[in-house]
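Removed: one protein chain of the complex. Kept in place: all other protein chains.
By written order: A, B and C. Residues from 1 in each chain.
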Amino acid sequence: MEAIILQILNGLDKGSAYALIALGLTLIFGTLGVVNFAHGALFMIGAFCAVTLSRILTLSHTVIDESKTDFLGNPLKVDVPYVYDFFGQATGDAIIDWAVPLSILFAIPVMMLIGVVMERGLIKHFYKRPHADQILVTFGLAIVLQEVIKYFYGANPIPTPAPEAFTGSFDFGAMLGFDPNMIIYPYWRIIYFIFAAIIIGGVFAFLQFTTFGMVVRAGMADRETVKLLGINIDRRFTLMFGLAAAVAGLAGVMYTPINSPNYHMGMDFLVLSFVVVVVGGMGSLPGAVLAGFLLGTLESFASMGAVLEVLPGINQIVIYLVAIIILLTRPRGLMGRKGVMED
Amino acid sequence: MLGLDSKDFKLLLIVAALTMLAPFILNPFPEGSGMAQFNAGYPDLMQRFVIFGIFAIGFNILFGLTGYLSFGHAAFLGVGSYGAMWMMKLFSLNVLPAIAVGIIVSGIFALAVGYVSLRRSGIYFSILTLAFAQMSYALAYSVLTPLTGGETGLQIKSTDNPLLSTIPEGEIGRASLFGLDMRASYEMNAGDWLFTFNAGYYIAALIMLLAFYLSIRIFRSPFGTMLRAVKSNQTRMYYTGLNARPYTLAAFVISGMYAGLAGGLLVAMDTQVGPERMFWTASGEVVLMTILGGAGTLIGPVLGSGVIKYMENILSKINKDILHEWFAFLPDGLEDFIVAIVYPFVGKGWHLTLGLIFMAVVIFLPGGLVQGGQKIARLFRGKKASEDSDEKSTQSTPAE
Amino acid sequence: MAILEVKNVNKRFGGLQALGDVNLSVEENTVHAIIGPNGAGKSTLLNCLIGKLIPDTGSVMFDGQSVLGRKPYQINQMGISRVFQTPEIFGDLTVLENMMIPIFAKRDGAFRLHAFENTFAEKHVMDQAMQMLEDLNMADKRNFHSASMSRGDKRRLEIGMCLAQEPRLLLLDEPTAGMARADTNNTIDLLKQIKEERDITIAIIEHDMHVVFSLAERITVLAQGTPLVEDTPDKIKGHPKVREAYLGESA
Partner (left out) sequence: MSKSNFTRRGLLKTGAATGAGLALPTYLSAAAHEGYLNAPTGSTVTLGFNVPQSGPYADEGADELRAYELAVEHLNGGGDGGMLNTFSSKALQGNGILGKKVEYVTGDTQTKSDAARASAKSMIEKDGAIMITGGSSSGVAVAVQALCQEAGIIFMAGLTHSNDTTGKDRKANGFRHFFNSYMSGAALAPVLASNYGTDRKAYHLTADYNWGYTTEEAVRASTEAMGWETVAAVKTPLTQTDFSAYITPVLQSDADVLVLNHYGGNMVNSLTNAVQFGLREKMVNGKQFEIVVPLYSRLMAKGAGENVKGIFGSTNWHWSLQDEGSQAFVKSFGTKYGFPPSQAAHTCYVQALLYADAVERAGSFAPCAVAEALEGFEFDGMGNGPTLYRAEDHQCFKDVLVVKGKENPTSEFDLLEIVEVTPVDQVMYAPDHPQMGGAEASLGTCNNGA
């Protein structure tokens, strides 16, 4: 029982990451009709926004500490962050400690900007091109972005911990009447889940209740007609791209304390998020979210020892297996529309 | 000639000449010179050029003609390799039966995967093929270790004793063609130049020519026309009394067999196979090769695979020392500056250059490298010729 | 003799009765038009004939054999060809290749792995295709990229492709929809010519009365999913029920 509850929690947690990435991916596809292979790279850049901010916050000048020596036996150079100078050590530490949450504020404008520049500078010219061309150009872009990050930050994972206050875990079990310490869940993962829910809800509300969202949804359904109505749909689509980039970026920022970011983390997620989008149904926002959570949960359950004993290796293939079954029984994914991306 | 019209025959002759003379063409720079770094005329890379050429030619039969974008083609390459490897380990070190088994095994696997995947089209088809390939990869890496050797993969070991081959005690079996070692080379010196003629390369090249010839025949056949009809308009196809499914399945299996052939050849040239040959990035690579060269064109995929393999093997080996050597003629400060500018794009940064090339090609040459070649050819031929080709483009000469 | 016999066909989509007890019989070697206002069920009926939809009840017999449950390509192989509202041709192929495909289909059936012949060396197929293009006055356009032709030419090509299969029944779904006047007249002329020169049955669904009355020998009027009346064009013109249900409205 405890095991099952925990795996559901794991699934929801994993699912929220899948859902956030898939949401942006399907948003871009639904509005712009573009298959964006660089979407994983946007997630990765989001994560590196957090790394960058924490680097900025820890920008330091060096002080020589004569009492200690470095590995060569010279007097040790100690880095003193400028924030210490500005705010004193205690406040300075607190600010550095909160680098990841602060990065949200930092990442939103940066990611919006990257998204808009990407759309205006590159993607815009590919709306009418075949999907194959879109794949090639966005894949090329993904490689370039990845290599640029690798050039500046190296290939090693970079630890970006959550604020001290969130490092513990929450004891669900005690709350539900199980033995203590049996069902515990890290605070940050709970925060990630709530954060994902808020973002997803926000995007839905935005599309549902604002005029902007209505126009965009109309544009998703029938671009030409909306254009005929004299509405500048292009500018709105550009903003949608920025929004999708920001969603992916925020997913990345918040993910950094869960796993240390590295330059190829986007590629690791790319294939899975495509599977999620397609299982959900191309162009369907609720489908992407549903499929994200579904596949996340299934993956978690497949990793249980009891399951693996019966079906060794199932944890490695379960997502693909389920994707195949769903695509064969529900041709357009869980919630896809007919005729979308079938040619 | 050979059932080809004169234009196609000319193309085949050109490709034949290029592959046969590759040891010269790919080694344009004298040994020991600074530019020798760019020489690609050594057996391993030449073999890879033609083998991945075969892989891409096969992929193009599916993608270029029918428009079905398989994102799991590397699985067939891998399965072909494993099949060929076991054949060599157990039966005979002769490469021919090994390659044959590679083709057959891949063909059967492609039939199964294609039968299921082709129930869907568009990106749904792509994801289905991707899912099958990723499953193959994951299983080969882990659960199927007894069969695949896991991460380490399979090699011929001194303990392997193929049924039909006798190996001297303590020696490791080597792939051969009726006794001709795949690695046997004949070297020719000409001044400062050195040219290597490798048995394995020529065998692979001949097979590639055969594969290329068959692909021309398929492109020009009624079957090929039907495949293009599938890409163009499936509705009309069905209402013309044609069943698109067996056509796409046949194309899928044929291209799977090409991949198996490439996989078998890889093992024949270098007796080793590992599961990462089936990873999705490997499938993505053949997609990129084909689009980069020009999907649906005859020669495009071969060009595309050449460019990518060249990058991977030549560009990645350029290190800082070599750069300094090249730019040594410059004043010190300038030399360092230029090296600093160039360095991020070569050596460990070769992926960056590759990504930039992908983008540049697709932005400026929507038809791939072949289109670039046509543009250049048009420049040279001048105005009159350009009118000709304009007319041609409205007349849609199918694929070249 | 009736070549196509539709009996008691019903088709519902959820709460909507798209077709209710449709009975229709098309005589061999006639031009039979099916008309009716928007939403009368013309397209649904057509889709039931060619295998795209399966009726809930009733039977559709072609030349004594049921077409129900067969795939579109199988029905086509039985001898029914269809021309679409928007021309469906192989846009990436040349006009000549377009024309050769139905001839291959007729010769080789639904699938054949003829991977090593040369398309243009198939002399017999080539001759037939060229002959058909001559008949259509399109021989000079044989190397055109078919997607870049005018709508009228595409329609002409599509009809030609259907004829090249030598079908016994040709179904036309609003063949002149969205066409300029000149193209419409060309198409009417083409169809007239076909009717005169070939032994072929034509069933036509059409909106444009001009087209219907210049071609049809018999007309079935469909309204709200049920045949209202079936008769010769002259009689239909004067029929009060038709006037009320259809012509009256559109006049």
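Annotations
In this section, contacts are C-beta pairs under 8 Å (C-beta built on N, C-alpha and C of every residue); 3 or more make two chains touch, one makes a residue touch a chain.
Keep in mind it's a predicted model, so treat the numbers as computed, not measured.
Just so you know, the chain we are not showing touches A, B across the whole complex.
Only one residue in the set A:Met112, A:Leu243, A:Met265 or A:Leu290 touches the chain that does not appear here, and it is A:Met265.
Of A:Phe126, A:Trp188, A:Phe241 or A:Phe274, it is A:Trp188 that touches the chain left out of the display.
The missing chain, though absent from the display, is touched by one residue of B:Gly3, B:Gly150 or B:Gly372; that residue is B:Gly150.
Contact residues of chain B toward the unshown chain are 31-32, 39, 42-45, 48, 138, 141-142, 145, 150-153, 155, 158-159, 170-172, 174, 181, 183-192, 194, 196, 266, 270-272, 274, 276-277, 312-313, 316-317, 319, 321, 347-348, 350-351. In the full complex, chain A touches the omitted chain through residues 2-3, 6-7, 9-11, 13-14, 17, 68, 70-72, 76, 150, 154-159, 161, 167-169, 181-186, 188-189, 258-260, 262, 264-265, 268-269, 299-300, 303-305, 308, 312-313, 315-316.
By definition in this document, only the chains that are shown with their structure count from here on.
Taken pairwise by the contact criterion, the protein chains link up end to end in a single open path, with no chain closing the loop. With centres defined by CA atoms alone, the chain at the far end from chain A is C. For this pair, chain A with chain C, the centres built from the Cα atoms lie 52 Å apart.
Remark: chain A and chain B have CA centroids separated by 34 Å (rounded to whole angstrom).
Across the assembly, chain B contributes no residue that touches 2 or more other chains. Shared interface positions of chain C, i.e. residues touching 2 or more other chains, are not present. Here chain C touches chain B in the complex through residues 50, 71-73, 76-77, 81-82, 84, 88-94, 97, 100-102, 104-106, 108-122, 125, 143-145, 148, 158, 161, 165, going by the rule given at the top. Here chain A touches chain B in the complex through residues 35, 122, 125, 129, 131-133, 135-137, 139-144, 146-148, 151, 267, 271, 274-275, 278-279, 282, 312-313, 316-317, 320-321, 323-324, 327-328, 331-333, 341-343, going by the rule given at the top. Chain B meets chain A in the complex at residues 63, 67, 69, 116, 119-124, 127-128, 130-132, 134-135, 138-139, 141-143, 280-281, 284, 287-288, 291-292, 295, 344, 349, 351-352, 354-359, 361-363, 366.
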